[in-house]
Each structure stands twice: as structure tokens, then as C-alpha cells.
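Excluded from the complex is one protein chain; the other protein chains are retained at their positions.
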Amino acid sequence: MNPNLDVSAIRADFPALHQQVFKKPLVYLDNAATTQKPKVVIERLQHYYELENSNIHRGVHHLSQQATVAFEQARKTIAELVHAANSYEIIFTRGTTESVNLVASSLGRLLMKKGDHVLVTAIEHHSNMVPWQQLCEQYDSNLLVARFDQQGVIDLEHYQQLLEKRPKIVAIAHISNALGTINPVKEMISMAHKLDIPVLVDGAQSIAHCPIDVQDLDCDFYAFSAHKAYGPMGIGVLYGKEKWLEKMPPYQFGGEMVDQVSFEKTSFNCLPFKFEAGTPNVGGVLGMETAMNYILEKGYDAIAAHENALLAYATQQLKNIEGLRIFGESPNKASVISFLVHEIHPFDLGTLLDKMGIALRTGHHCAQPIMDFYNIPGTVRASFAMYNTFEEVDVLIQAIKKASAMLR
Amino acid sequence: MNPNLDVSAIRADFPALHQQVFKKPLVYLDNAATTQKPKVVIERLQHYYELENSNIHRGVHHLSQQATVAFEQARKTIAELVHAANSYEIIFTRGTTESVNLVASSLGRLLMKKGDHVLVTAIEHHSNMVPWQQLCEQYDSNLLVARFDQQGVIDLEHYQQLLEKRPKIVAIAHISNALGTINPVKEMISMAHKLDIPVLVDGAQSIAHCPIDVQDLDCDFYAFSAHKAYGPMGIGVLYGKEKWLEKMPPYQFGGEMVDQVSFEKTSFNCLPFKFEAGTPNVGGVLGMETAMNYILEKGYDAIAAHENALLAYATQQLKNIEGLRIFGESPNKASVISFLVHEIHPFDLGTLLDKMGIALRTGHHCAQPIMDFYNIPGTVRASFAMYNTFEEVDVLIQAIKKASAMLR
Amino acid sequence: MSIESIQQTIIDEFSSFDDWMDKYNLLIEMGKDTPMIEAQYKTNNHLISGCQSRVWLHASYRDGKVYFTADSDAVITKGIVNLLIRVFSEQTPDAILNVDLGFLDKIGLKEHLSPTRSNGLLSMVKQMKMYAQVFKLKNG
Partner (left out) sequence: MSIESIQQTIIDEFSSFDDWMDKYNLLIEMGKDTPMIEAQYKTNNHLISGCQSRVWLHASYRDGKVYFTADSDAVITKGIVNLLIRVFSEQTPDAILNVDLGFLDKIGLKEHLSPTRSNGLLSMVKQMKMYAQVFKLKNG
């Protein structure tokens, strides 16, 4: 692996970065929402639809066989990427949100009884909070919420106290999309496992930024989306330990997940097919595989080093801006920065930055409880990917200064 | 609309059709499983990922706004295509299977009580049967199954008898993927509505072949997949009447479907967002829109005329083959032909046809109960799309003759 | 002034600027002139939702005409609200109900009409027309 990233070569791989917005060069800093795609991914989709397209698994003909082999190879690639023990522990879903919903519904049915608890943290994305909240409602039960402190760091003592209420399931983000906090998930999983509680990790924000080893973490489930890691939209992954997936009831029904059917009785296919109802998104899966290979080729170490350098530089520069407050100052932090300037509304700032060519996100980032905690309407969020540059940080800083002056 | 299809011009639009398989020109007759994609669709995906890619709905920046507008425009296009009264009655899903599962789960929760019934027909695809069967199991209830006759036609008297047991929901295919039967859905819906029973129509096999008017049909739900209608994989539609969608509880949670969140209480967004959890497949939706416009440009009338002519010609030619039996001889039939020759196993025939460049499907076509009815292990199925030709039918006929001779 | 001439005035004001930033500067300045809603009306009842920023809107009726006051927590939104108030306020209910919003296009604020950003703006217009409708029914 190359410890140094050739960022300008990387930028050349991403067509979307080379456009103008309002006559200004696009500075794309909305990567936590979705990343841009390298040419190889776009071409993979194109090639698939031009020459390989077919429905899979049950086709006797050449195209179908070939697509089936490619699809199952992609599953192996993803399994290796996250270090799953078996490739059939990789379930293809529409994305993180569907992965979490699948587990909430299916593991919920397996484990939950009236009065049981589920434990999440207070920095979860809605997608890893609302499914559990609704599950709790269904089982007439309480959602336990581990606190975080002013810096955005989870209070592990509180987490331990809540664990002692013996929740049936724990669901935690690997990295917070709103604050950038990298949670100590390995430790948190081990704490839960001491009490035999399974843990789902929401990896939506981590898969593009740091190597994942589900066996080392020992997580029971790991969820992520391709589109946040240079891959296509509409496809994602649920990793699950075989011991759970085997026991869990299917989530959706129909298609390949069915084994034998009669009107009296239906039996279901083995893993991973049991959880993949309907025609799978073959093109999406192949595009995701290409994206993951692109990441591996650049190397997680090199990517993380570059992004951390951007984070450090941007943080320092932002702090020099008068009246600017950063939300999320965990010592262990990913390249996501949420901030506000004076009392300026994030929507105002975002609107003007947009007019200067800078794409970033404003609002509550689907993490409303965090905004309530800080008692703010939302933040402006800049989030970096491997293709961002120090020059872009400079453009951002100048733009914030200019916009803030106008808005005060 | 042009009543005549320029098939050779159309073929030129489909890159996948111009390849060789085992040194023979590909004859693609597996269209009921998935269709090939015209260049415009592939290019739409490419353009989206090269220049427009963004997460939508909550972004303040230009790319996000632009993608949001395009996405919502696509919803309008689809609404017009199926003649929905309101574009917010169009919900984007992963495909037919997910659409049916959504309704089974959500409408099920709204309407079903212990001991209630659901009514399907005996020619359903597993995706429109197993979700209802499992729903019935959950509510300790019975699945009512309307019979069909030797020709593959639903027994409407039996259907009426079953309706009188007052099932809570009726779910029927518009067109059978295994037998080609076009069901009299308008009549069947009106029969159900006389007893105030809502009806879901599985339109997986119809959307590419005949115009759909959900208001004229008066169906309560209509489900289909883009990939069976020249669009990308991983995206599909659930049309639902506002009056039902408003009342139904959400299916999956997280992302845009959430309105206000706190740990105590969550409120949900309005239609259609309430049913669209997580980052939507924006690229997929735009590709589907392009595919639908491609269909409209060629014209449903012209497409149906061509496909019906292919069906008639192929049926006549197949009947001349000694020992060939066709399964599904409804007078009202789409361009799907299931058949067997003598006692030859469908898998044997399919294998040899594949070696002659012909892609078709063998097996139970995810409709095992139909195979049980005819007491056969499966069939060989040829299914036509707008780009198939009479010459391809001739190739198929010669190939069947040759393979059958080898296999007897 | 007629709605058309007010709209033309606004278009003229904006057309003197080429640069986006100047247009937004103007909008921000305009925000400061928004007829302020009275504190007693700045409640959830008068809140228009569907936008990243919040808008409070109040309407009253005098001598055949509708008068609007408003506020917002975002300055640019307030500028847009002010534009709308300049167009809609002191008009008859019928004039309000028939208003054509083409001027938003012409000054380049169309993107504020996009489904995202300006659910807010659309809701605002809808709300203003609803007030007009109510006053018309009550008094017509």
C-alpha cells in the first residue's frame, strides 16, 4: 500500500469534480451525504448493462451464469474487504437504512418480548435510531440512550449502566455523521458481549475511511451503503454473524429467497439468499465491488492519512475565524466538521457558500437529538473524501469569511 | 403513436443484443426475467454519475437541488405513465417484490386481525404469494387461492366464491410470468370493490407490454420493477391510492421519511416520503424514467402489436413441432410461452438451446404451484420484448428441433 | 401599486446586479425591511413548516385589502419573505389569488422554488393565498 495519495491523479478519476457551479469551480464537501464516483465504477455499470445484463441464480443460459458468477464473486470481494468469516454472511440490501431495518424487524422478532429494552447512543443517525424506537414501541418497551458529552464523546460509564438493564440488542454508529466522533466500538462491543448482548454497528460513515474487520471487532452485525464509499446508489450491505442469520426469520419474501413453495407451506433458501428477496441489483453490486477495489488500491492507510491531514488543517483554519464554533471535538475523529459562525443561521451560510461553488450540507443531518442537545437549529457540515485538497479547504475558509461578513 | 415498430432501429439501440454466445449470435428470449437496456438508459446513468450525482431532498447546494428536481420530475413522469391521480401516490421501492412486501406488512398491520383472510390466485409469482402466505401465518389466518383451469385462465366463479369469505386484501397478477395469462384485472377489481375489499395488482409483467391506467382499473395498489421494462435493476414502483397510503403505517424507518425526531416520539413525513426510508436510488430512478420515456416514444400500441404478432407466429410454429406441449393457452395472453417437448427435461433442452446462442429460462419460474398443478418439473419459457424478431423465432424453432432430436 | 408593477420594480432592482453575491446582498438588506410580525403572533400557530428555516406569517384585513407581517430565523429567507410581502400585501384577495409568480424566475430565485429548499417558499405562497381566500369568503 502506498502511504502517499496522489490526489491530483485521483481527482482525474472523478468526472463530477471537474464542473463549475454558478461559474465557480465546484468544491464538493458533502461527502458524508454521498461521495462522487470514479470513472471505473461508472464504466463498470456501463459494461454490465451493455454486455452482461441478466437475471441471475436460476438461469440456465450463458449470460445468466456469467452474471451469477460475477455477482457471487462480488460477494466474496466484500466479504474479504470487511474480513467476514464466510461470504454467505454478506447480505445485499438497498443500503444502511434497509440493513438496520432488516435486523430491527427480524432480530427483533427473534429476541424481543414485551418490556424488553434496546440500547442506542444519543449520536445515532435517524436510520439507526428510529427503527429501534419503533421496535420498542411495538414491544411496549423502552429505548435506552447512552449519553455523550459536550465534545461529542460517548459516556462509557453511562453506556455500562444502561447495559446492566440487559437490553436485548445494542445498536451503535461506528462514526457519527453529524459530529465526526469515532466511537470505541470494539470496546463497546466487548462490554455488551460480557452480558451476551448482540451488537449492530452502523458503518455508513466508516466504510470509505477506515479498514473494517468484523471478526476483530467481533460485531454481530455491520451495515453500510455503497453510495457513501464511491459506489452506486441503491445498494448496500448487511454483514451478520452466521449464528444470528441462521436463527433469524426472513425479512422480505419472494424470488430467490424461497426454496420450496406450496400454498400450505413454504421453506426458505439457505444463507445468504434467505435475506435477499426479489431480483437483486446485480449492476449495483458489481459497481460496489469496483468501488471497494478502488479504495483498496489506494489503500485505507493512505486515505486515512490524507483525510486526517485535511481534517487537522481545516480545523485549525476554521478556529481562526472569529465567532466560529465547532460541534464535535472528539480526540478520535473522522474528517467531518460541523460548525456555526456567530448566530448566523446554517441555512443562510450554506446558501451563500453554494453560490460560491461550495457544496456542503446544512441542517440537522438526520440527527435531530444532537441538535437538541446543543440547542441549535442545525449546523453547517463540511466532510472530506480522498479527493479533497488543501486548496479546497482554503477556498472554504475564504468563502466562510466572506459570507459571514455579509450575513452579520 | 407509430403503429409500426422499426425493429431493426430498435435493436440498434440495445448494445447487449449484438454479441455472440458460444460463437452464435445471441438470441435473447429471457425478457420476462429481465429485459436488456437501450443506450439512452445506460447513458442516463452515466450522465447522472458523471455530472449530477448528489444526495437529495435536504441539501442546500446546487447539485443536490438539481438532483432533487430531476428525481421529483421522474416521479411525475411515472405518475403520468400509469395515470396516477397524484404524483405522491408513486413510491419508489427496490422492485415488485419489495412493493408487495411493503403492502403486505403495512396494509396487513392496518387491516388484519386474527382469523382474517387474504385472497390470491393460483398463478401468482412467489413474490406475490409468499408475502401474503406469511402474513396469514402471522395472523393465524388462511390464504384463499382462486383456481385456474387447464388453459391457465382464472376461474372467476371460484374467485367470486372466495371473495364472499370477505378476505381483507386481494392480490392478483396482471400478467402471469409463467403462463402468459392476462387476467381480467379490471373486472376482478370491480368484483372485490363491490365488497369493499382493496386490491393489489402485481404488474411486473405488464409494465413493458401494455398501457396501465390505475384510475381506470381502480386498483388500490400497483407494483412493478424497472428492470423488466428496459430500466435499471434495483429500482421499482409501488403505486398506492392516497386514501390507503395516508392510513398505512410506515414500513421502514430512517432518513427522509422522518419528520420530527426525539427519543420520546417520532413523527413521519408526508407522502410519498413516508414510505421512502434511507437515501433513495436517484440514479436508478432517473434511468427508469428514461426507460419509460423510451417505451412511450415507441408507443404501447405498436409494441403490443409487434409482440402479439411474434406470439402468434411462435405459437403456430411451436405447435408444428412433434410432441411439443404449450402450457398457458389463455385467449387473452401476453408474449410469454412456456412449453415442453415429449418427456424431455426442461433443463436438458435449455442447456442445448443455450449452446446454440438462445437465452431462455427453464424451471418453475418462481411459480411452483403452477408446476404442481400440471404435474411437471418445470417448463422451458421463451418471452419476447419489443426488439425480438420473426427470424429469432425461426432460429428458436430450428434449435428446438435439433436439441429434441439429440435428447430423445 | 398593481402587483405587476411591483413585480417589475423588484425585477429591475435585481437586474442591476450580475453577480450572485450582490443579489444575495440585496436580499439580505431587504430582509431588514420586512414588516415585523407582532410578538403575540410569533407562535407555532403562525409557523410555516417545510423549510430548513422557520417562518412566521400573520395576515390582517382592512378596507378590502390584505396586510401581511412576518419574521424568519434565517436572514435570506426573511429577504424572500419580504419580496413576497411587497407583492402580496395591500392587495385585494382576488389579486392575491390570481398572482403569477413568474418574477421569482426572472430574478433568479427559481431554485428557491425547488422541492427541497423552498417547500418553505411554496408553503408561504400557499399560506398567503389561503388567507386571501378566507378573507374573501368572510367579506365577499
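Letters A, B and C mark the chains as written, and numbering starts fresh at 1 in each.
Keep in mind that, in the parts below, a contact is a pair of C-beta atoms (placed from the backbone, for glycine too) under 8 Å apart; a residue touches a chain by one contact, two chains touch by 3 or more.
Every value quoted in this text rests on a predicted model; they were computed, and no experiment measured them.
Residue B:L352 is the one among B:C136, B:V185 or B:L352 that touches the chain not shown.
Touch with the chain omitted from the figure is made, among A:A9, A:V69, A:L195 or A:A312, by A:V69. For subunit B, the residues touching the chain absent from view are 22, 344-348, 351-352, 355-356, 362-363, 377-378, 402, 406-407.
Definition applied: only the chains that are shown with their structure count from here on.
Rounded to whole angstrom, the centroid-to-centroid distance between subunit B and subunit C, based on C-alpha atoms, equals 46 Å. Each chain gets one centre point, the mean of its Cα atoms, and the points for subunit A and subunit C are 39 Å apart.
Of all residues in subunit C, those that touch two or more other chains are 52.
The residues of subunit A that reach two or more other chains are 22, 347, 351, 362-363, listed in rising order.
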